[in-house]
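As structure tokens, the structure follows; a few thoughts come after it.
With one protein chain withheld, the remaining protein chains of the complex are depicted in position.
Lettered A and B in written order, each chain numbered from 1.
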Amino acid sequence: MKNDNHDVSSALEKIKICASASWQPLLEKPLIMVGAATCGRAAGALEVKRTIMAELERLNIDANVLEVGCMGHCYAEPLVVITRPDSDFPPICYGYVTEGIASRLVQDYLGEGDPCLEYALAAMEVNDFIPTMADFPRGLIEKKIIMDYCGLIDPQNIENYLATGGYKALCSVLRQTPESIVQTMKDSGLRGRGGAGFPTGVKWETCLKADAKEKFIICNADEGDPGAFMDRTILESNPHKMIEGMIIAAYAVGAARGYVYVRAEYPLAVERIRLAVKQVREYYLLGKSILDSGFDFDIEIFQGSGAFVCGEETALIASIEGEPGIPHHRPPFPAIAGLWGKPTIIDNVKTLCYVPHIISRGADWFKSTGTPESPGTAIFALAGKVVNTGLAEVPMGTTLNQMIYDVGSGIAGGKTFKAVQIGGPSGGCLPESVLETPIDFDSLKQVGAIMGSGGMVVLDQDDCMVEIARYFLDFTQKESCGKCTFCRLGTKHMLNILENITKGKGAPGDIEKLLTLAEDIKAGSLCNLGKTAPNPVLSTIKYFRDEYDAHINEKRCPSLMCKDLIAYYILPEKCERSCDACVGSCPVEAIFSNEDRIKVINQEKCVKCDSCLLACPPQYRAVVKLSPPEEVAAREKGKK
Amino acid sequence: MKLTEEEKQIAVETSRKVSELFDPGKGNLIPILQRVQGELGYVPPEAMEVVAGYLDLPPVEVYGVVTFYNQFRTTPPGKHQVKVCMGTACHVKGGHIILDSWERRLGIKVGETTEDREYSLERVACVGCCTLAPVTLYDEEVIPKITPTKVDGLLFSHQLADKQQKEGNAGEK
Partner (left out) sequence: MSQQITLTIDGQEITAQPGDKVLWAALANKIYIPHLCAIEENHTPFASCRLCFVEIKGYPSPVTACTETVQPGMAVTTRSPRVDRLVRTGFEMLMTNHRLECNICPANHSCALQRIARERGLSLKPKELPLLERNLPVDDSAPGIIYDPNKCVLCGRCVWVCKTRGAGILGFARRGFDRMVTTFRDAPLAESNCNYCDVCAGVCPVGALTIKCMS
């Protein structure tokens, strides 16, 4: 496919023709797309695909089957989208597809023309029969920019990406000066989506102006926040978009080499990027003299070895250099002296994905979405206690309320909302009272959380806020590199205090101690891991101080979560004599029937695993948790 | 856990072979170690010495890197690797209860390998499957929405499958 023509755009035109030539036939036959990103696979997507293939063969139906990525509706995985070009129906998305449903879809829809609307989630195009995604509250709020084709194209096939207009921005960029690209990025107001929200164009400008022969660009895909999976989904669903953004960035700052720093815990993402890079090279969009423009750039993949602190720029660089991921003092900033001492740009996956869009459609178009200070969209991984978990791309400025109740469809299981955790270990827990806060870099900071990279975990009445704070401190303490005094020892002291509180060993004055330590750790730590580590504690004390007080003063966990402060108890008046579901469920044989055939828990043996509570049939609900554990004795005494 | 002489020898040979696939630059330290672990399942000190020699680094620097990152283990893993996700979403949906269940069932603590080297148990920070919480990775397979009872069932069915396989092999002989 190498072209002798030196005109960049005609080179791309040729590639595009080839791409649509391979895309077009797909639309001539029925097309079945199976969402097979990690989330889909875990829910059984590959089995569903196997069933579909087998059924097609059995019924002798000619159709194309594509493995696609994830469109964000993870709650309904496995997802299947079926297009029948010979029917009046639009492409239909089916959710919660089992192997049984899959074979029915093939038989009934492809075989007999009945689209099985009872399994349909929504239509993918406006039509007269079925509501589309946009007809649901979530669809009204969502605005997909960088996730536009996630779950709708085959991530393993570059031609799919080219057919959607991919690499067009790169092509136009190669005819511009680096300065003008940097100017466009500055004009767009794009802020880094890794968490801190630093203006991307300004960072690029610093690097462009830095006088050095060699420069580097690194895509930070070391998504380390527990509870976040945006980058993983994007890389698994449409890796070429990030790669295009990266090549443009390299051209803009004058880098000849780039690294994708991706977590080894994301094997599928690694595989997808590796394949994508190989394909891009084959199309002369990467390597020596890209599209005959004279611009050289190549990408290497570096697998992160599992250290949250490597999300910090200087630690990430240290790890590529073969060192432990230990941060260095800044300045110098990486844009001036980064990898091997050379000017280096480090951008998050999502940041880079916006780049082709901004180049193609302009800075003003980008600014028309979002808020003036935080233009564009935000991508959140919505998890925890909401009904519809998944990935959502919404305009900046959307409120937390809309995210939780419209996008997430509210709290699951009829429970009540307690808090939303945003920003992972560097973020905070926000209560109901601030849910009207718009999502943008500055507003979230004001209420005690951070934008972070996009993890949003919703917590309900069963989640103890002291325990959540302890969980995050435990995380940062384990992930601290241990270099500087405040982070290594300060977070350890904070963790010890929190552990004592959750075990009922808290003492008056502990809250004040935590607050003082938090303030000093924020001011004294070397890097942002330490500087932000106290945030989960500060926000929970600010908004949920009464829970701390209950633990400290009454040795009671109001949410019945802290293991040392609860006991499982079977209400004798509710226990059904003929039922012994709980007895069988107990892994340690701690439940026995008393002389009245009422079940009783041996508290000495009980390991508090929750099995009996789950096993007790809903019509009885006889198993309860009590706090403090002394309640059990009190009840038994009262009974006698 | 003591390594046999044979295991040590394999470690040395493997790491020598793996090292030579890379240029001897320090930037290749982590990729080499990852590859060694990919082949051996772990990176014992014997392997670290070979890699250090190849890259002309003091062995203690390689030791510092191996002990810093979560990914590397210095002792042999079990035949089956159980990794319990401890991400936020898994945590609030009872990830610690699941970890307890695995510890109880396997009779080992997190980070350990069973005496017979059949199972090793680890915690992972987050595998990004938060919508399916709580999850456990069993030999890289993601087990969604796991419960203590599911832990028992999973272990039982895998043990049964292993047993059948062994018996089948014995029968063939």
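Criterion: contacts are C-beta pairs under 8 Å (C-beta built on N, C-alpha and C of every residue); 3 or more make two chains touch, one makes a residue touch a chain.
Keep in mind the model is a prediction, meaning the values are calculated, not measured.
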Displayed chains contacting the withheld chain: A, B
Sole contact to the chain not displayed, among A:75, A:94 or A:486: A:486
Among A:477, A:559 or A:585, residue touching the chain not depicted: A:477
Where the missing chain touches chain B, by residue: 45, 48-49, 58-64, 67-68
Missing-partner contacts on chain A, residue numbers: 307, 324, 328-329, 477-486, 488-490, 492-493, 496, 513, 516-517, 520, 523-526
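The definition used in the following text is that only the chains that are shown with their structure count from here on.
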Where chain A and chain B are represented by their mean Cα positions, the distance between them in whole Å: 25
Contacting residues of chain A [partner chain B, same complex]: 38-39, 41-43, 74-75, 77, 223-229, 232-233, 264-267, 302-303, 305-308, 319-326, 340, 381, 383-385, 389-390, 421, 424, 455, 457, 459, 463, 468, 471-472, 475, 479, 481, 563, 585, 587-588, 607-611, 614-615
Contact footprint of chain A on chain B as seen in their complex: 25-31, 33-34, 55, 64-65, 68-72, 86-89, 91-94, 96-97, 100-101, 104-105, 124-133, 135, 140, 142-144, 147-149, 152
